[in-house]
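Each remark here refers to the structure printed beneath this line.
Every protein chain except one is present and positioned as in the full complex.
Labels run A, B and C following the written order; every chain starts at residue 1.
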Amino acid sequence: MKKVLVTGFDPFGGESINPATESVKQLPDELLGVQIIKREIPTVFDCSLDVLYTLLDEEQPDAVICVGQAGGRPNITVERVAINQDDARIPDNEGAQPIDRTIFEDGPAAYFSTLPIKAMVRDMKAAFVPAAVSNTAGTFVCNHVMYGALHYAATKAPKLKAGFVHIPYLPMQTVDKPTMPSMSQDEIVKGLTALIKTVISVEEDVKETGGAVC
Amino acid sequence: MKKVLVTGFDPFGGESINPATESVKQLPDELLGVQIIKREIPTVFDCSLDVLYTLLDEEQPDAVICVGQAGGRPNITVERVAINQDDARIPDNEGAQPIDRTIFEDGPAAYFSTLPIKAMVRDMKAAFVPAAVSNTAGTFVCNHVMYGALHYAATKAPKLKAGFVHIPYLPMQTVDKPTMPSMSQDEIVKGLTALIKTVISVEEDVKETGGAVC
Amino acid sequence: MKKVLVTGFDPFGGESINPATESVKQLPDELLGVQIIKREIPTVFDCSLDVLYTLLDEEQPDAVICVGQAGGRPNITVERVAINQDDARIPDNEGAQPIDRTIFEDGPAAYFSTLPIKAMVRDMKAAFVPAAVSNTAGTFVCNHVMYGALHYAATKAPKLKAGFVHIPYLPMQTVDKPTMPSMSQDEIVKGLTALIKTVISVEEDVKETGGAVC
Partner (left out) sequence: MKKVLVTGFDPFGGESINPATESVKQLPDELLGVQIIKREIPTVFDCSLDVLYTLLDEEQPDAVICVGQAGGRPNITVERVAINQDDARIPDNEGAQPIDRTIFEDGPAAYFSTLPIKAMVRDMKAAFVPAAVSNTAGTFVCNHVMYGALHYAATKAPKLKAGFVHIPYLPMQTVDKPTMPSMSQDEIVKGLTALIKTVISVEEDVKETGGAVC
């Protein structure tokens, strides 16, 4: 493996920063001798995949790890599966709010992550970062991008490993949400660093439970 | 529509009753002129589908709604999708604990419920029963049975509608779990009755958000 | 013991009913040969105690159990203690929102419930109703009324037993709050009936943990 692409999202819903992108930016440019390309994609159903596909065409990475935020989750969650369905409870950054829409008419109902998800969780926990497998990436832009990345791999780049990781709220985002958990950016960067190393070094996933909660 | 099959599970993990089955048993034998067949299937990966498939072969229902328990959820959740993966954190009733195992080698990655899931949620809420769409049925026997029911429909009974519904803990189950939500059996039966009526009477699902939390 | 007064609150915040009052109204007029007086008091800091004190003067009950709602708690909670402090996050039914105000300048910092709180929890759980001791009644009108009832007993009616019980949301209240637990009215009435019987029949509280969560 020579190159890993890691993506965050642009600021969403009037915010001035996006925590996923900020955390991605903090990652080193190289890990275990592998180049880490860090990029931002728009929180927009329609053009997120245009941007991602252009990046994949240009960079031709060995693996792509997309990172988004799942406010309310207390730990870093590695997504197991993306489903072929958009169903937005709120509008995206361009005001689109698709309901029960198939992402790719010619795509399968779902794609499983081709990253070693169990090993990624194991290695984050070994670094003392709370982590778990998640069985749903939702039905908003995060799932859309994960499905799209795996569809690209399935149709155009069979050697590309692809998957999605959700991070919690940052502490600054929960200051007025007193029941909501958060995770500091340092902790998130530590977790992302650990899981990228796993993606680089683990060929085949381990067979063990990943502590999925939902 | 002439016949709907509704299934619960046999008692699990040393319990003497299974709340899903108890609630299913309380349902009427007929709703809106349609026969309601109520049956129990084992909480066992390997034979749950043998039992279900025998029931489907014998009864040839127009729709099958499988009901299981998702302890910790506060409302009745209608599952959107089943994935082609078993991944058990605990053993089933015969001690089997498959990890990351494909359910049907020749099956797709996932099946979407063919029940009108949004309308089912809408109608439960109209009856004042807390309800939501869920985007994951987990990776235990519930997901296994949902996937199996939809695989049966896809391969053998194209007119059969199939899907899965999760119910919360009963109050008696949370007496020593002081942070856990519960729902009374009367409320559950009211919700199941409402959603079965929806399955019987709604041809095409509504396009509206279903309030999914995860 | 000859007479027990049980109070609920009037509808709050524009709602047409108050679940605590509705549940209280469903209670029988007599339990174990003891008269159960059911009354409503206003959700207003300033006059709630005027109404309560008039009721206590007129009825001269042996025990008073005030019932309010703590939305978000999954079980019936018996309050251990009331503190001499009003601190409202939202206005009461007459628009008053006291911040850090002492309730009675000549009162102690707190009063402990004089009801057998551990036995009440034990007996609700024996009736399969989820229940726990709570260590805080908050700082809104519920705590105000509990403190006021105990202050009345301490200063005017030394034989009067007094305390407070919080009930969860009703299911109809959580229909659009998909993460919130609820409890059906039947279950609540069963719990209140059980705890009133305990208040009537238990002279001295049991020494056992009450499963307090906070």
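Quick notes on this one:
Note that contacts are C-beta pairs under 8 Å (C-beta built on N, C-alpha and C of every residue); 3 or more make two chains touch, one makes a residue touch a chain.
Because the structure is a prediction, the values reported are computed rather than measured.
The chain not shown here makes contact, within the complete complex, with A, C.
The chain omitted from view is touched by exactly one of C:49, C:63 or C:81, namely C:81.
When you scan A:15, A:30, A:58 or A:186 for touch with the missing chain, the hit is A:186.
Counting the whole complex, the residues of chain C in touch with the unshown chain are 80-81, 83-85, 87-89, 99-100, 108-112, 118, 135-136, 138-139, 205, 207-212, 214.
For chain A, the residues touching the chain absent from view are 74-75, 125, 128-132, 171-172, 174-184, 186-187, 211-213.
Rule of thumb we're sticking to: only the chains that are shown with their structure count from here on.
Judged by the touch criterion defined above, the protein chains link up one after another in an open path, with no loop closing it. To overlay chain A on chain B by their CA atoms, one rotates by 180 degrees, a value rounded to a multiple of 5.
With each centre defined as the average position of its C-alpha atoms, the distance from chain B to chain C rounds to 38 Å. Rounded to a whole number, the gap between the C-alpha centres of chain A and chain B is 30 angstrom.
Taken residue by residue, chain A touches two or more other chains at no position, since every residue touches fewer.
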